[in-house]
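Below: the structure, in structure tokens.
A single protein chain has been omitted; all remaining protein chains appear in their positions.
== chain A ==
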Amino acid sequence: MAEKEQFISLDAHVAELAGRVHGDGGAGTGMGAPGPLMRLELADQIMRLCQANSLWPMTFGLACCAIEMMAVGMARFDVSRYGAEVFRPSPRQSDLMIVAGTVNKKMAEAVVTLYEQMAYPKWVIAMGNCAISGGPFAVEENYAVVEGVDKLIPVDVYVPGCPPRPEGLIEGILKLQEKIAGSRHPFPQNRHPKRGGLA
């Protein structure tokens, strides 16, 4: 009986955590930053292009997806080609939170705290099925796993897979760049010829 109550209080805690972030107007996008006093169209655009081309992720992994995330930084896949290899250990200096793995109800607190500690503008990628929807843990008997990190914090890009291949994560980062700057391979980035009728 006591155990049951503990689970219930954990659920309430998760709900409270979810309210913390979703309540402050940042829902849905990473751009819920406190707006500037003045908007200059050109400066804004340059800002976005720069932000898109330098997404520094946080050194933060929760489960097996984190291994694939590490592979993304190494030879063969090398996310540094797009300037995103600067894994900052401090949330204050990072732009991108890659939720790589299963979010437990106990871990939820830490995830939300880390998200709140990041400086605006900030973005979130949910990597892998666990982070998207609870994956294999989304069953009736589940008592410990948050079914989807988007219940806690706003997510910008979902990368499905169990775990996703490193190319998948790179594609996720490219998608995020597209979301920030409005076009695939935003300006200073080299444009690659479209091949084989894809796109």
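Here is the rule we use: a residue touches a chain if its C-beta (ideal position, glycine included) is under 8 Å from a C-beta of that chain, and two chains touch if they have at least 3 such contacts; residues count from 1.
To be clear about the criterion, contacts and distances are computed from a predicted model.
Of the candidates "NADH-quinone oxidoreductase subunit H", "Sorbitol dehydrogenase family protein", "Alpha-D-ribose 1-methylphosphonate 5-phosphate C-P lyase" or "Sulfate transport system permease protein CysW", the chain left out of this view carries the UniProt protein name "NADH-quinone oxidoreductase subunit H".
Here one chain is not drawn; of A:A18, A:C50, A:M70 or A:A138, the residue touching it is A:C50. For chain A, the list of residues touching the undisplayed chain reads 33-34, 46-47, 49-51, 53-54, 59, 74-76, 78, 80-83, 85-86, 88-90, 92-93, 95, 117, 119-121, 185, 188-190.
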